[in-house]
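Rather than the whole complex, this shows some of its chains in their spots.
Per-chain numbering from 1; labels A and B assigned in written order.
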Amino acid sequence: MEYQQKQVSIREVRFGKNVTIVQPSNIYQCQLGDDCFVGPFVEIQNDVSIGDNCRVQSHSFICSLVSLGNNCFVGHGVIFVNDLFTNGGPSGNPSLWKKTTIGNNVYFGSNSTILPVSICDNVVIGAGAVVTKNITVPGVYAGNPAKKLR
Amino acid sequence: MEYQQKQVSIREVRFGKNVTIVQPSNIYQCQLGDDCFVGPFVEIQNDVSIGDNCRVQSHSFICSLVSLGNNCFVGHGVIFVNDLFTNGGPSGNPSLWKKTTIGNNVYFGSNSTILPVSICDNVVIGAGAVVTKNITVPGVYAGNPAKKLR
């Protein structure tokens, strides 16, 4: 077969203590704090920082330039975004990607989609939500686009 | 590398006759009825019961405490939820998780998200829908949150 084949792997990761990863997952050039769990079918890219005591559930994708605090929960199928297609399409140039900064005790419901934003501590994102704006007030947010429920 | 590594597997499953599973998938401590098909990149957790003649398509996640009837179709990327974060965040205590009970002939469109609900027989869930409430009337439901279309 005439194609270049690569394989998922776990490489060049800075691990805290007591980290568990279920394979196959593709996790590289990032850091995971103490007592983290990562489920199967997950990709975590370079330049991601995850704090202590976080869970990243199956089928999630955490892109470059995402930072999670401590005690965060990333539900199943949660996908982070760093490229807003600002020039009308995807950029191969990482300097155009945007960062995402998440506080402590932030819980992302399954199948939610997180554009490059900042989210403060103590926030719950509902399942299936699409987060398009910064969140600066603790609470529960849901819908597409996500709005504060309570 | 200093982390604990696990691998997806198919373990402690009670199978009906003529079940096909595409690997890699992570399927454990559950039961699958006769003539079921499960695509790749799927996770089905403990204490899930699936009836006869069901299809679970690729990239789906069926969490603990979900029960599906017969002749159900779980599209690609469908994700079930059992933890409503009722105490403000995810619960490590399964006694706080909620169950989902699905009837016969229920068809979940791709990328839909299903919170812990009951759904009666003969229901279609549209692609990308987020189901947040019980469904007691047969029909087609779509949107976020899902509402009856017809």
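By definition in this document, contacts are C-beta pairs under 8 Å (C-beta built on N, C-alpha and C of every residue); 3 or more make two chains touch, one makes a residue touch a chain.
Predicted, not measured: the structure shown is a model, and the values here were computed from it.
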Complete complex - number of sequence copies, 2 represented: 3
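Here, only the chains that are shown with their structure count from here on.
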Chain centre separation in whole Å, for subunit B relative to subunit A (CA means): 23
Of all residues in subunit A, those that touch subunit B in their complex: 10, 13, 15, 18-24, 32, 39-41, 55, 58-59, 73, 75-77, 105, 107, 109-111, 122, 124, 126-128, 143-144
Subunit A-touching residues of subunit B, taken from the complex the two chains share: 1-8, 24, 26, 41, 43, 59, 61, 63, 77, 79, 81, 85, 88-90, 111, 113, 115, 130, 144-145
